[in-house]
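The structure follows.
In this view, the complex is presented without one of its protein chains, the others remaining in place.
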Amino acid sequence: MSDLQVVVQEITDEMQAMPNRGEVATYIPELAGVDPNQFALVVVDAQGNVAAGGDADVPFSIQSISKVFTLTLALGKFGDRLWERVGREPSGSRFNSIVQLESEHGIPRNPFINAGAIAVTDAIVAGHQPREALGEILRFMQFLAADDSIYIDHKVAASEARTGFRNAALANYMKSYGVIDGPVDYALGVYFHHCAIAMSCRQLAMAGRFLAHFGANPSTILPVVTPERARRINALMLTCGHYDGSGEFAYRVGLPGKSGVGGGILAIAPGKASIAVWSPGLDVSGNSKRGRLALERLSKRMEWSIFGA
Amino acid sequence: MSDLQVVVQEITDEMQAMPNRGEVATYIPELAGVDPNQFALVVVDAQGNVAAGGDADVPFSIQSISKVFTLTLALGKFGDRLWERVGREPSGSRFNSIVQLESEHGIPRNPFINAGAIAVTDAIVAGHQPREALGEILRFMQFLAADDSIYIDHKVAASEARTGFRNAALANYMKSYGVIDGPVDYALGVYFHHCAIAMSCRQLAMAGRFLAHFGANPSTILPVVTPERARRINALMLTCGHYDGSGEFAYRVGLPGKSGVGGGILAIAPGKASIAVWSPGLDVSGNSKRGRLALERLSKRMEWSIFGA
Amino acid sequence: MSDLQVVVQEITDEMQAMPNRGEVATYIPELAGVDPNQFALVVVDAQGNVAAGGDADVPFSIQSISKVFTLTLALGKFGDRLWERVGREPSGSRFNSIVQLESEHGIPRNPFINAGAIAVTDAIVAGHQPREALGEILRFMQFLAADDSIYIDHKVAASEARTGFRNAALANYMKSYGVIDGPVDYALGVYFHHCAIAMSCRQLAMAGRFLAHFGANPSTILPVVTPERARRINALMLTCGHYDGSGEFAYRVGLPGKSGVGGGILAIAPGKASIAVWSPGLDVSGNSKRGRLALERLSKRMEWSIFGA
Partner (left out) sequence: MSDLQVVVQEITDEMQAMPNRGEVATYIPELAGVDPNQFALVVVDAQGNVAAGGDADVPFSIQSISKVFTLTLALGKFGDRLWERVGREPSGSRFNSIVQLESEHGIPRNPFINAGAIAVTDAIVAGHQPREALGEILRFMQFLAADDSIYIDHKVAASEARTGFRNAALANYMKSYGVIDGPVDYALGVYFHHCAIAMSCRQLAMAGRFLAHFGANPSTILPVVTPERARRINALMLTCGHYDGSGEFAYRVGLPGKSGVGGGILAIAPGKASIAVWSPGLDVSGNSKRGRLALERLSKRMEWSIFGA
């Protein structure tokens, strides 16, 4: 067993022995019903070695982690023009705050808060039918993970749509400023569905490889993005990836990461590894509690912090 | 000439050829009168090699860069108890905003906005006379830079005190919540004076070495802080070091850094180098315009970005 | 000619001689196309005497003035339970601000800002079809004005609905907090339509009589509301009737009033008269510029200020 494999197993054991004290998201029944005791940690390194612990092949709702991939897709289509409709600064606010929008003319602070991700989704839709845009996002995920079994959980999407009034408020608000181009319902519909993509930690870690390796999957030759763009997406994940818990994540884990309310986190050790962790219980900022702790330990034991090992 | 020396000289030449389009800070005469054409860049690597370009030995007012060192000093005295009075999250606001304080019970978001730095300064004062506390800070700077000629510019400090009503507002506001322990005037007086420390880029780059090298100056054996604390200070510099331009700095430069309104920036390439740059013209967020650009080019050419080279 | 008739004609002449310097609302074509030179002033006193000046019989879009009547209707149905979903304090903000909602759990500050009026409209819908609720509101207006020719301008309503993203944001936001009971689209649809009611100043002044006369139309015996409720609606009009220009209106005019973006204002001189004025040009707070000035002069010359004549 490699060192990495040993560390991943150790941490998995430690986490599984620990009561999952965080609260599972309860705003839709599909998330509220998830077994809180599940845990998974998967690391893919530069050589393509996979170290997996726990429930590594159980699919879960990736939720906001999808925002990393829709941002990547939208940057591929629009380039830096995308930044005319969304900023690049930490918000200092909850994921769904609308206050900042009012003082900044409807331009969301960054692509990882809900408003920003909806604006990015609207850019992807750009005149297409929602179904087409959604298909493109899903195929992109399947391509990145090299796994066609990745799917959208339509029950989750339907629940999100049924209860997503706050997101509808954000979208309509941006529309009132002209930040959303297309129909509000299109952007929202696609947004609710890409947040409802289900993936396992194994699939998620595979999908994140291009961010760890200068924009290209190391096991293929095809680049996904330029090295500079990969760096910049990583920078955004570090400063904005965990809402009003982003500073804390940087401080404790020291890796770019993006969390989802389903309990998953994608983290990147640049040049070294793509990491996916999943544990459904959340902390007060809405980020996975055991997930962050697992990443803190992994970063420390592997000496992967980007702030000096 | 080493590669590093060549790159530093190249960038210095490029910056000196460029009109300094930013605006020099004008709120006190001592800053308003600084020649905007000056530029300096100094890099100290792990081996102690120094690459210097431009006005590397001209002292300038380090202003908010001092906050990195007062934070280090206060953490040494208080350890993690310091975090009871100051947060670790980006503020999403200007350096001197008071709005966030009202909604968060007087606890400043992080130690690098003015309110946070004043709270940290109050912790350093902690029952001592202002003169003693200030002496301790100055000696700490001299020790880190191994240079006893570093001094406080008392004319700058006096001007800051005379016009620092906004900082007085922040301090009194925190005092009303009990976040400031000692007399408001003590904390403010010491704060105005440590912001008025004058250093050259050479001195500043020397003083930053412990952050680049796991908490210890590589040329001595004495550790300044633990490796973990150095990492964490770097993380704070990355997420909070440039006020509401922190995301942009991370996105473009990809290095932890702390700017001052005097036009200086201290940046850290963890494991590789301590970097100081100075150019008095500022951008809209109050950060050095040519300074950031110089760091962006340095980070790119040396492949030092922490987000993947 | 009575004194009142003389004063009304004087003021009408003065206003018609004055260039209409305010800006006509332009967010929908139906309002943007209104001739800005029109002016009307109608006063109905306790004895039922009508003093009319200018374009007193030209119907205009009453817009937010309708909120006074929907509030009256909703209070009639729900009594003080209505105040569980809407406050009674001035907002200190623009008519369509969403910031206050975030810090106060989705409860709008008062029934006269857009969010509050939408919440009141939702209470009126209360399980009925939008068409039924709207019919009830229109019949109530016709009853109060004793004039069946009052109608809804469906082109205005359609334009409002097509561009009302900010109101949709407010409604969805309140829905996310459970402040809106029914479907968001129902409340919004009825809201857009009651704001599109068209009335002349003569009709509007007639409809307001119950507020001037202890809750009853003086020319009939039927009470509309209790005397106490009439007083309280007047109090709300005074403190909240002109958004962030409410203090200014109280200061200058000294009468309870409610303005609409169509340029109309309903004002009440308690115990003395119901007043309607209309002039399409608006000031920076979105209130009729010549309308307010006309009321200021009327209140002064008739010695009707509630703050001491």
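Lettered A, B and C in written order, each chain numbered from 1.
Methods note: a contact is a pair of C-beta atoms (placed from the backbone, for glycine too) under 8 Å apart; a residue touches a chain by one contact, two chains touch by 3 or more.
All values reported here derive from a predicted model rather than from experimental measurement.
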| item | value |
| --- | --- |
| Contacts of the hidden chain among displayed chains | B, C |
| Candidate in contact with the missing chain, chosen from C:A119, C:A168 or C:L238 | C:L238 |
| Contact with the hidden chain (one of B:F140, B:Y173 or B:Y251) | B:Y173 |
| Interface with the unshown chain - residue positions in subunit C | 87-93, 100, 109-110, 211-214, 227, 230-232, 234-236, 238-240, 244-248, 250-251, 254, 256, 270-271, 305-309 |
| Touch residues of subunit B, complete complex, unshown partner | 97-99, 101-103, 165-166, 168-173, 175-176, 184 |
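Just so we're on the same page, only the chains that are shown with their structure count from here on.
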Connected chain clusters in the absence of subunit A: B | C
| item | value |
| --- | --- |
| Fitted rotation between subunit A and its twin subunit C in degrees, CA, nearest 5 | 180 |
| Approximate Å spacing (C-alpha centroids) for the pair subunit B, subunit C | 55 |
| Inter-chain centre distance, subunit A versus subunit C - centres from mean C-alpha coordinates, in Å | 47 |
| Geometric centre distance via CA averages, subunit B-subunit A, whole Å | 32 |
| Shared-contact residues (touching 2 or more other chains) in subunit A | none |
